[in-house]
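In this view, the complex is presented without one of its protein chains, the others remaining in place.
Right, chain A next:
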Amino acid sequence: MAPYDDWNKIDEEEDEELQDAAYFEGKRDVILFCIDCSESMLELRDDPDYEDTQTCHLFTVLEAAVQIQKKKVIVGPNDAVGIMLFNTTRKSETSRTQSELKRGTYAYQPISPLSAPTIQETIQLLDAFREDPEELRRAFPPVKGKKVPMGDVFTSCNWVLRDGAPKTATKRVFLITDEDDPHSGPGSQQLITSARTTLIDLTQAGVTVEPFFISTPEKPFDVSKFYSSVLLPTNLADEDEIDSSDPSVLPESISISRIEDLLAQMRFHEVPKRAHFSIPFKLAEGLSIGVKGYGLVTEQKKGTYKYFIDLGERMEVASVRTVYIDEAREAEVDKNKMVYGMSLGYTAAAAEEDEEDESKIDSNVRIVKVGKRPFYTAEDIRSFRTLGLEPGIKLLGFKDRNELAFEDNIKHSQFIYPDELAYSGSKRTFSALIKSLVKKKKIGLVLALTRKNATPMFYALLPQEEKVDEGGWNDPAGFHLIPLPFADDIRAAAVEKGFRASDELKDAARAWIDKLSVKNGAYPPDSYPNPALAYHNAQLEASAFREQYDPDSFEDLTLPKYEMIHKRAGALMKAWKRALVNDKSADVVTAPGKLAGTKRKAASLFPLSLLF
């Protein structure tokens, strides 16, 4: 991990990779769990995982909330989370900074930055429930009879968020309920209208509602009863207030699942969907559509440490600031006054002093006549990087799918999806392009400048059709934007010549490869949580909870399944090793592996090292 200092040293202009990260770090995420606490949510049932244990929906939901909090506290230490319950008679205490909420709603944890104590508080509550299943019902008594109007719930959400969430954050409400028809009976139309109106108010305050509906065989969830007429198609909030790059079309976010899958569902929504860029995609002169770019794969790194100062009663983070100074003057220089040039020592002017007494030379200065400026402005150097292009994707043409080689890779891909709100007709055009390329087994070749500060790159445009997958995750339709290496990035093969295996030896290898192949397998990212990251985070959590960490409890899921390997292929591997020792291919006294570009005779490297 790079020490914090190094991170700061990277120039804003010069490291795109960092900007990607900064984009995510810069924007805070606020989640308010808004959980139905009515009778059916508290109803005890047998725990499917543990014998003689009882659980209830509310318990599962809170447990999921804790998991999400634990993840967020590490990934986004500046994010904030709150928990609000509705359909409970418990009353919120009002305070100077908190509004009084609507009847039947209770702010269990007001929106606040995450911390170890708040997470531990919920964990303790859940532990108490395990001891005594009545605990949750005692803590949050359900309302008897008529349900709280959903309009009041949304209004309370609005107030809770208003009190606690910073203006600029991405604000989301995770609405969790198993009730698909809260307002049946007379007067329902009015309640629907008020729910809808209050929901509009909420979205206009920049809040997105992401519903998680719980469906059970006894009580299937039917959105058309109530919610389809309440939930809004689009985010209506004011552009000044919200992350304007994120349309958060609300209906994308509805999920209906079994209670057991709730956590998995929430995981999909854990990170707010944010576009990295929103730019035009020019198919031809006069034919452009709008697209947004997303990072679907990016290396998740360990957090960076910070510097703290002990203020006695608390530890405070020190802000780090990088300033540029003229050393000889010890004077800080304003960014606007900076100009850019090449390191002195290479430049003509610096040498004027060269022939004089060394000690007198101030090698850090280039002296020029007044009015002359052999330096560039920040804008100049940006234009050298962008070659004057404006952000956008430009189609260059199409190639066969197999032209995209394995080795033509340099960094992670991005994903683009049409943006109908920038250009109407984007979706149908984009969709037609995907279908056409898939049918013809083609890829696109594009030149793109994805952001103002980026550098232009060539990308392969790999179409992805929507895939309906039983496994729960659907591949969305779109294009993967795969950066191609430049000639500057490609290294020559370091070895040009080597000894090769005989067919017999190859067949011996083939035997165990056959045994170790997964027929319809592929690389399964989901099976490999990053062990180093998990190990780090577990220790971080223990440190925050003031607990001792037990390294033995850690399991590294990325280790090969040794037992399985030896069971299936052990004997064949042994046979191959025997064949290798007896193989004659290597039994020659001429030069083996020839390093490219060297003429070194390698005969001296014999005899063979007998490794096996």
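Throughout what follows, contacts are C-beta pairs under 8 Å (C-beta built on N, C-alpha and C of every residue); 3 or more make two chains touch, one makes a residue touch a chain; residues count from 1.
Simple rule for what comes next: contacts and distances are computed from a predicted model.
The chain that is not shown carries the UniProt protein name "ATP-dependent DNA helicase II subunit 2", picked from "Cell cycle checkpoint protein RAD1", "EKC/KEOPS complex subunit BUD32", "Ubiquitin-conjugating enzyme E2 1" or "ATP-dependent DNA helicase II subunit 2". Listed residues A:175, A:191, A:209 or A:482: the one in touch with the omitted chain is A:482.
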